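Some notes on the structure that comes next.
Only one protein chain is missing; all other protein chains are in place.
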Amino acid sequence: MGILEVKGINKRFGGLQALGDVNLSVAENTTHAIIGPNGAGKSTLLNVLVGKLIPDSGSVMFDGQSVLGRKPHEINQMGISRVFQTPEIFGDLSVFENVMIPCFAKRDGAFRMHAIESIFAEKDIQQQADEILSDVNMLEKKDMTASSLSRGDKRRLEMAMCLVQDPKLLLLDEPTAGMARADTENTINLLKEIREQRGITMAIIEHDMNVVFSLAERITVLAQGMPLVEDTPDNIKGHPKVREAYLGEAQV
Amino acid sequence: MLGLEKKDLRLLLIVIGLTMLAPFILNPFPEGSEMAQFNAGYPDLMQRFVIFGIFAIGFNILFGLTGYLSFGHAAFLGVGSYAAVWMFKLLSMNVLPAIILSVIIAGLFSLLIGFISLRRSGIYFSILTLAFAQMSFALAYSVLTPITGGETGLQLALDDPRIFGAAQTATGNIPVPALFGLEMRASYELALGNWLFTFNAGYYLAALFLILSFYLAIRIFRSPFGMMLRAIKSNQTRMSYTGLNSRPYTLAAFVISGMYAGLAGGLMASMDPLAGAERMQWTASGEVVLMTILGGAGTLIGPVLGAGMIKYFENIFSKINDTILHGWFAFLPDGLENFVVAIIHPFIGKGWHLTLGLVFMLVVIFLPGGLVQGGQKIAAMFRRKQPEDAKSKATEPAE
Amino acid sequence: MSNSKFSRRGVLKTGMVASAGLALPQYLRADAHAGFTNAPGDSEVILGFNVPQTGPYADEGADELRAYELAVEHLNGGGDGGMLGTFSSKALDGTGILGREVKYVTGDTQTKSDAARASARSMIEKDGAIMITGGSSSGVAVAVQALCQEAGVIFMAGLTHSNDTTGKDKRANGFRHFFNSYMSGAALAPVLAANYGTDRKAYHLTADYNWGYTTEEAVKSSTEAMGWETVNAVKTPLTQTDFSSYIAPVLNSGADVLVLNHYGGNMVNSLTNAVQFGLREAQANGKNFEIVVPLYSRLMARGAGANVAGIFGSTNWHWSLQDAGSQAFTRSFGTKYGFPPSQAAHTTYVQTLLYADAVTRAGSFNPCAVAEALEDFEFDGLGNGPTLYRGADHQCFKDVLVVKGKENPENEFDLLEIVEVTPVEQVTYAPDHPQFAGGALGTCNPGA
Partner (left out) sequence: MDQFILQILNGLDKGSAYALIALGLTLIFGTLGVVNFAHGALFMLGAFVAVTMSKLLTLSHKVVDETRTDFLGNPLQVEVPYIYDWFGQATGDVIIDWAVPISIIAAIPVMIAIGFIMERGLIKHFYKRPHADQILVTFGLAIVIQEIVKYLYGANPIPTPAPSAFVGSFDFGVALGFDPNAIIYPYWRLVYFFFSIGIIAAVFAFLQFTTFGMVVRAGMADRETVGLLGIDIDKRFTIMFGIAAAVAGLAGVMYAPINSPNYHMGMDFLVLSFVVVVVGGMGSLPGAVAAGFLLGILESFASMSAVIDFLPGINQIIIYLVAIIILLTRPRGLMGRKGVMEE
């Protein structure tokens, strides 16, 4: 029984079957990759997992509880954090504030009326924020405005914001999209490190096979909204169906 | 001190100093001099400065922090003043219960409107708030006349019940608003040579509320709540994927700023016991938007400055007439005098709107962050000129 | 404990307590003076002219201001003296008021009660004005009147036509020279009956606020008393600019007269729209369809252009009146400004003179003394014939003009012709008339 159990998800947009009877099981303490050619339904699946889309049928259980019908912030509070393809950070706020916010969210829940307390009095939060920033080597940039960071730093900041919440499941949406090779390597190493040191379960949606095979312990392949296979990387590599799906795409 | 950082404490002290000494600061010119026209240190205008300051501070908590642009905030001010006047009519002329009730009523009204309007964001939210406020105005002006007084506004009358106070004074007049016997219009006048300074009870009560409001605003700005509001403005997607529910945060901000507006409305009615429907019209809502942007949205002191500037133009420039102009330029030869007066004429008196419009444009073109940024620019200029001075000052212990 | 409730800057400004840098904590200076707000010094007295300078009534406000300036000139002995020469009371001699030179301050009411009160308060608190006058709407008049009552200064209303100003919202310190809705109705009804017959069906369009209500009620009751029937009365929003949807159904409603209880911009637009729809040429119930505008303003009628031709209404005064007072006023106004004065200009000019005269006769600026002098004061020579300032409600009773839009105006000022001067008896009512019920004058307040 995995920490995330997706069973029989269907989602149609008008006449288009975006997801057809998708099953997925992410085991605790593993890195699970979801791959597939463009239009395979990867993003739709991700949006279902985080509560942005509600499927027409099926069930999504996380840690023994149903995710369906919950709002994104509730799902996050259950322990799922998400890293976006292009980093979503609080651009107008300082780096330090960016990481303080998830600390508050973890401690105080989805809403708390702490309008009179000073932020400077929250020593435990500040300490947590400092720690995570030093973990991602950004402590010296803590007073910078987040929007002025380089793209790589933005991604690291977003990662830090997710990690500081100590999520049970980290969802990564194409974490290396649009990166140069060197950056890609760095990111792979960073994720490996996180995986090893923090023991966080990860689900990665990725296009880049190189990344997938360096990180994933299990892989689910989607094609045209249908789950094609789910197996270990080694088995996936030579799988004829996968090859067919990808070659098919390449021909187009 | 007071749970504030040094910088904020300094700002608060400046505000306290400015408000307490306002009767002096606003009356720099001696009585009877030509420049006395520019004196603003009379009770009505001083009261308006602080009351609209409170209104703008509250508006800024919503707009400056969350970025939600409400175009109907005047409705809460209007509702607040109606509540206060009704308290004067029914209960007593004591301003305290009236102000408390106006804050509560405005809070409830903003809870209702905020709850509905915050289902949308951006321009859609703005138009929803605008629509609610315009409906409030239109109804208050017409079919709700029995409750609101309609066109003439809600006023006190000699035959009001006032169950905890006298319906009439001994001389057969309507009693005036007072704080436990201290009449809001009571003034103490101080003559220093040719200067006359007026210290008005109502002004100081309103100023006290301004300081409290300002202090509360600083605390909110520096609180985790305030940070959350800024985070909402910055990125709502990240907000919800960080496990935070923006709706209650924005609603709380909306209600807080609605209560500020209610406080302003209650104070307005306490200083001058009449509540008119025009207070709720979109132009009034637009005015507070302009005040906030003019001063600098999202800054602490900006909205207060913006409010002061607009009210100053409205009350001082509109009262300058040609006779006064001729008085000023009487020293010039006749032809030149008439010429100068003719040049200035379109900008004063009935032309004060023109001056205000030009000021809006100049500020936004040359000071993109509003008046506060202008102030910072000037400060920076001085700092650059005298770096040594600044440094030596900075090393002094700031008490 | 007697407080100084409103500052008395006027004293300081004119009497100039030049105590050379000496700090004089003048708390409670009330006793040092005559015991009323803003008692003037020995050399000058300040009046506050509070008129709309911005917003839709700005032109009317500008005309009021011209009249005020003219009145001040005449009071101070300048110009040709205007109506001072024709005024039945000869107390004023062109040396200011009680020997003090008349000065004035101006302000902008914006035709908003809040702004008007702010402006009036600044005149009282900052400039030391002893009397406030002006305004171009009843909302403003009522609001400022209440303020003046509270502050203890006299308010001489400008253009305000609602019954409420001297009805349910009357105040002891407030006085109105202008006529009111009731008088319009009472004056118009017989003329309408004479011209259009007693078998008429009226359709009212009414501005949805206090003045509209009182006007509708007044016209309705006086026309119904003559046998007219009211088919329908529809309220229109103040902010309405296009009245087509209100006017379109009129012709098919069974009515043969349309009464437009609108003023200012509303009146211009609704009348223009009505004429566009062809109502003036239309036939209904076998009669010519007619339009009536109970309150005419010549300034505003200009905005409606040729549409006013042949349409009945009432007005407080018109420059073409042939009595000596009107002629004197029109002459001095016209000479100074180059065009004839409006009714707004007339009423404000007269109010200023009446105030100055009352002060002179009372021998004091004390508002209570002034009020006493004005109450039940009878006068003549100010353009409206013999007039009574009734003490019971501070309303002037005088003849009312019924006018008609001219068919072929010679110029832009010559838009109205006087049809009838309705004698004062016909428009007089008892102070407790139901249309004026509620409210009480209270007692005069001299301030601290």
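Order of writing sets the chain letters: A, B and C. Residues in each chain are counted from 1.
Please note the rule applied: contacts are C-beta pairs under 8 Å (C-beta built on N, C-alpha and C of every residue); 3 or more make two chains touch, one makes a residue touch a chain.
What you see is a predicted model; the values in this text were computed from it and never measured.
Q: Using the touch definition from the header, name the shown chains in contact with the chain that isn't displayed.
A: Across all of the complex, the chain we cannot see touches B, C.
Q: Quick one: say which of C:Thr86, C:Asn210, C:Asn269 or C:Thr387 touches the chain that got left out.
A: Considering the complete complex, C:Asn269 is the one touching the chain left out.
Q: Can you work out which residue in C:Gly94, C:Pro237 or C:Pro423 touches the chain that's missing from view?
A: Only one listed residue reaches the unshown chain, and that is C:Pro237.
Q: In the whole complex, not just what's shown, which of B:Gly165, B:Gly193, B:Gly286 or B:Gly374 touches the removed chain?
A: Of the listed residues, the one touching the omitted chain is B:Gly286.
Q: Touching the hidden chain in the complete assembly: which of C:Lys201, C:Arg302, C:Arg361 or C:Lys406 does that?
A: Among C:Lys201, C:Arg302, C:Arg361 or C:Lys406, only C:Arg302 touches the chain that is not shown.
Q: By the contact definition given up top, give the residues of chain B that touch the hidden chain.
A: These residues of chain B touch the chain that is not shown: 63, 67, 69, 116, 119-124, 126-128, 130-132, 134-135, 138-139, 141-144, 236, 282, 286, 289-290, 293-294, 297, 346, 351, 353-354, 356-361, 363-365, 368.
Q: Against the chain that's been left off, what residues of chain C make contact? List them.
A: Here the touching residues of chain C are 55-60, 62, 208, 232, 234-237, 239, 241-242, 244-246, 248-249, 251-252, 265, 268-269, 272-273, 276-278, 281-282, 284, 299-300, 302-307, 319-320, 330-331, 334-335, 340, 410-411, 413-414.
Following the convention adopted for this analysis, only the chains that are shown with their structure count from here on.
Q: How many angstrom lie between the CA centroids of chain B and chain C, rounded to a whole number?
A: Roughly 33 Å, centre to centre.
Q: How many angstrom lie between the CA centroids of chain A and chain B, rounded to a whole number?
A: 47
Q: Inside the complex, what are the residues of chain A that reach chain B?
A: 50, 71-74, 76-77, 81-82, 84, 88-93, 97, 100-102, 104-106, 108-122, 125, 161, 165
Q: Which chain C residues qualify as touching chain B in the complex?
A: 3-7, 9, 12-13, 16-27, 29, 53-54, 58, 61-62, 104-108, 112-115, 117-119, 121-122, 125-126, 137-139, 142-143, 146-147, 149-151, 162, 164, 169, 208-211, 213, 235, 237-239, 439-440, 442-443, 445
Q: Please give the residue numbers of chain B that touch chain A in the complex, ascending.
A: Touching chain A from chain B are residues 3-5, 216, 219-220, 222-228, 230-231, 233-235, 237-246, 248-249, 252, 256.
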